[in-house]
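For reference, the structure discussed in these notes is given below.
Only a single protein chain was left out; the remaining protein chains are all shown in position.
So, chain A:
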Amino acid sequence: AKADAPFGLGREALPEEIAAWNLDVSPDGTGLPVGSGDVMTGEEVFADNCAVCHGDFAEGRDNWPKLAGGDGTLADDDPLKTVGSYWPHLSTTWDYVNRSMPFGNAQSLTADEVYAIVAYILYSNYLVEDDFVLSNENFTEIVLPNAEGFIIDDRAETEYAIWSGEPCMENCKESVEITRRATNLDVTPGVDTAEEQAATAPAAEAPAAEEAAAPAAEPA
């Protein structure tokens, strides 16, 4: 039953308009266009469009994201999260590359090129052989290694109950010792003037930067 629009504002979206913007691809493959691409083609497209930041083997250059490697590191002190080690769904790789990559020239790849790049990323993660062809037809057969690695937010069960109620107000602990100091790392930009900030900001490769928890904002 189609009730009337309460305000009668806006107008009906045309099929061409929806097709232009409705690009998202879901884990079950909903939204995938017809197309295909193989690893070797992907290697070429990747070399032309992606390797300058992500490396020839998707291993990442400088501070740019690594797309391959890190398998088995998620419980380590310094996990390496990549498509192969961390991402749950291949649909996300296709969708994100298609809509938002290359960085600075997004939505410039054809569907076949995206299939080829995704095939190459799978290959770079040792998940397919070098003659593999990815298409809309076999897409959902690919199961990424960390597909089962995620649980739905469970803070209500694991945290909220134990951290609720009347807190301690007096004699809450015997003694207090300082265990860590930010000035030991000394990675804070100067805060006196803009000039000083520019002059004293630690370089990206400052050793202390590696001690950071994963950066707040990893680049796309």
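Convention: a residue touches a chain if its C-beta (ideal position, glycine included) is under 8 Å from a C-beta of that chain, and two chains touch if they have at least 3 such contacts; residues count from 1.
Assume contacts and distances are computed from a predicted model.
Engineer: The hidden chain: which UniProt name fits, "Multicomponent Na+:H+ antiporter subunit B", "Sulfane dehydrogenase subunit SoxC", "Electron transfer flavoprotein subunit beta" or "Acyl CoA--acetate/3-ketoacid CoA transferase subunit alpha"?
Structural biologist: "Sulfane dehydrogenase subunit SoxC"
Engineer: Per the definition of touch given earlier, which of A:Ala51, A:Ala111, A:Val133 or A:Leu185 contacts the omitted chain?
Structural biologist: Touches the omitted chain: A:Leu185.
Engineer: Which chain A residues would touch the chain omitted from the figure, given the whole complex?
Structural biologist: 2-3, 5-7, 9-13, 17-18, 21-22, 24-28, 53, 62-65, 74-75, 77-79, 81, 86-89, 91-92, 95-96, 99-100, 103-104, 106-107, 149-155, 158-160, 163-165, 167-173, 175-183, 185, 187-189, 191-194, 197, 201-204, 206, 209, 211-220
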